[in-house]
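With one protein chain withheld, the remaining protein chains of the complex are depicted in position.
Chains: A, B and C, in written order; residue numbering restarts at 1 for each.
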Amino acid sequence: MVTTGKKIGWNRAEMAQKVALDIPNGSYVNLGIGIPEMIADFVPKGREVIYQTENGLLGMGKAPNQGDEDKELINAGKKCVTAIPGASYFHHADSFAMIRGGHIDICVLGAMQVSKNGDLANWSTGAKDAIPAVGGAMDLVAGVKKIFVITQHVTKHGAPKILKKCTFPITGKQVVKRIYTDLAIIDVTKNGLFVKELGPNVTLDYVKERTEPKLKQY
Amino acid sequence: MVTTGKKIGWNRAEMAQKVALDIPNGSYVNLGIGIPEMIADFVPKGREVIYQTENGLLGMGKAPNQGDEDKELINAGKKCVTAIPGASYFHHADSFAMIRGGHIDICVLGAMQVSKNGDLANWSTGAKDAIPAVGGAMDLVAGVKKIFVITQHVTKHGAPKILKKCTFPITGKQVVKRIYTDLAIIDVTKNGLFVKELGPNVTLDYVKERTEPKLKQY
Amino acid sequence: MINKQASSLSEAVVDIFDGATVMVGGFGEAGSPIELIHALIDHGAKNLTVISNNTGSGHVGLAALIENKQVKKMICSFPRTANSMVFPELYRAGNIELELVPQGTLAERIRAGGAGIPAFYTATSVSTLLAEGKESRDFNNQKFVLEYGIKADFSLVKCDKADRYGNLTYHATARNFGPIMCTAATVTIVQAKTIVDAGNINPEEVITPGIFVNRVIEVNNPAHESSLVEQEKKYPW
Partner (left out) sequence: MINKQASSLSEAVVDIFDGATVMVGGFGEAGSPIELIHALIDHGAKNLTVISNNTGSGHVGLAALIENKQVKKMICSFPRTANSMVFPELYRAGNIELELVPQGTLAERIRAGGAGIPAFYTATSVSTLLAEGKESRDFNNQKFVLEYGIKADFSLVKCDKADRYGNLTYHATARNFGPIMCTAATVTIVQAKTIVDAGNINPEEVITPGIFVNRVIEVNNPAHESSLVEQEKKYPW
């Protein structure tokens, strides 16, 4: 189905931009590590979005200029960041009270697997020799109002990441509201998965072939 | 037994002074409303004691000079106070975390009744038409390391306030460690009430006659 | 641009509905958002459940809201205060409900409500009248009672400085219930002594991060409840 020379789907920056367009003005947003971090670069003009990083900062700004790094002003991925005018610092119990208490509007996370009912697996492959590490992922999916996932549609090996049931240990049950992949934007609803938008030169069948559960159209 | 002209027991200031002598250097102390407030005036030279007031101040200082009152810098009794250099303000949940978490060394409270096993009644007479009001009393007795009571030995009507069992609703069970009255200082122990010190011109029998449970001597 | 400034006190409270649960900051007069309460009296919402440490004094502020028959139930720790006549009278007449909660338990229940904690255990009130009917449980051979988080539809709070994001600082012991009440309401409405430009509050010194605040209104010269009581003022005036 791939026409040579024709770009199929969105690249990472375009995926991030798609998410950015869906974040309303005035939202409080927590961005996961990786592709989610790129979203901040694509906030449309006229909108103001406030970023929380769970290690204790509301009003996270862009990366610092080289030489201006402060090793004690970092984000959850432990990269140096800045604080906007109007930011605030707080300790971890207060930060997770903000998260657990449902005060963050949107959290955008990467995923290893998402199930048709919105279960998310993004913390462990369940491999015997892996060092388990969870960080704030379970707190975020349990507490934030809306969880968006941004991920490549399939694994490096071409296997679907959107599954009938996650095979990896889950981070949270029925938590994902929308999935942004390189191929499509998919809503997770009570009535199943609905394709909201297809990427450039992507057909519905093309996405269906790469998705384990059934996909519906609005 | 009263010899005319001879002062029997301690006055309020002397009672407060007795308590002050028993508060070690460096203690964190919460003082109840009324006689307990006088204790701060009698801290012996060379000792430093830090006062917490549960409405959100650690490092409470003396009453302000007239004209310097700040109506939003008050103690738990809603009187204007000052803050010492080295004080800190905090919100109510943090303040009661300090109390509930066992961080305050000593709390000195007034009492309506104390029982032989250290039950304290100081929040309600249980009267049908009374407006119940508890404030922080139950939090303090449950959380502070040592509870001292300072009270007149008998009621205005001459009835004992130290009883076998409290007849008023209790504030906390087995919480009082020591009772300072105008007549005696009494320790509450697992083995009963022990008289630690008698007031001036007070005999043991005189105190016993005004105390319902048995009093022992060390 | 985010700008949480309301245009007037009346606009700030306009959507408080009949039957709403409203947290009101303050410990005595310190931190009591008296101008917002008066706006709520003008607004007129009725059958309110009010969560506040006290019940006000004289005939202004919270006492006036109660006197105006807008409150069906009070949740508080200390409904008596000097110059508090309104609540006791209504209570004795059976015209207002009271849920009495120890002060620290009240504070922690509010924090829990804001922090997504449905319930927690505390030793406070164990073996007392106030623990009657409450579930209890032993941990390490000590008895604790189960207490539930509380949330509200609205919180009315007074602060010192605010910015357009809703970041707040407080003054001295007026901080009391403000920061936790801001976290526990669907809509948090704040009166600030001063509104400053974003960035004028040091991020290290923000007490309430803006995320917890929906509306701020500047009230430069807030009334002192005790002064109004001394002058025998009565609201509405």
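Quick note on the criterion: a contact is a pair of C-beta atoms (placed from the backbone, for glycine too) under 8 Å apart; a residue touches a chain by one contact, two chains touch by 3 or more.
Just so you know, these numbers come straight off a predicted model, no measurement behind them.
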| item | value |
| --- | --- |
| Neighbouring shown chains of the undisplayed chain, as defined at the top | A, B, C |
| Contact partner of the left-out chain, one of A:Ala93, A:Ala159 or A:Leu204 | A:Ala93 |
| Candidates A:Ser27, A:Gln113, A:Thr151 or A:Thr171 - the one touching the absent chain | A:Thr171 |
| Candidates A:Pro85, A:Gly135, A:Pro160 or A:Pro213 - the one touching the absent chain | A:Gly135 |
| Residues of chain A (touch criterion as defined above) contacting the omitted chain | 53-57, 70-74, 78, 83, 89-93, 95-97, 99-100, 124, 129, 131-139, 142-143, 169-173 |
| Footprint left on chain C by the chain that the document does not show | 108, 112, 115-123, 139-140, 142, 144, 148, 169-172, 203-205, 207 |
| Contacts of chain B with the absent chain, listed as residue ranges | 25-26, 28, 48, 50, 52, 57-59, 83-90, 96-104, 142-143 |
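Keep this in mind: only the chains that are shown with their structure count from here on.
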| item | value |
| --- | --- |
| Cα-centroid distance, chain A relative to chain C, in whole angstrom | 37 |
| Chain centre separation (chain A, chain B; CA means) in Å | 56 |
| Computed distance of Cα centres, chain C from chain B, in Å | 29 |
| Residues of chain A touching at least two other chains | none |
| Multi-chain contact residues (two or more partners), chain C | 111 |
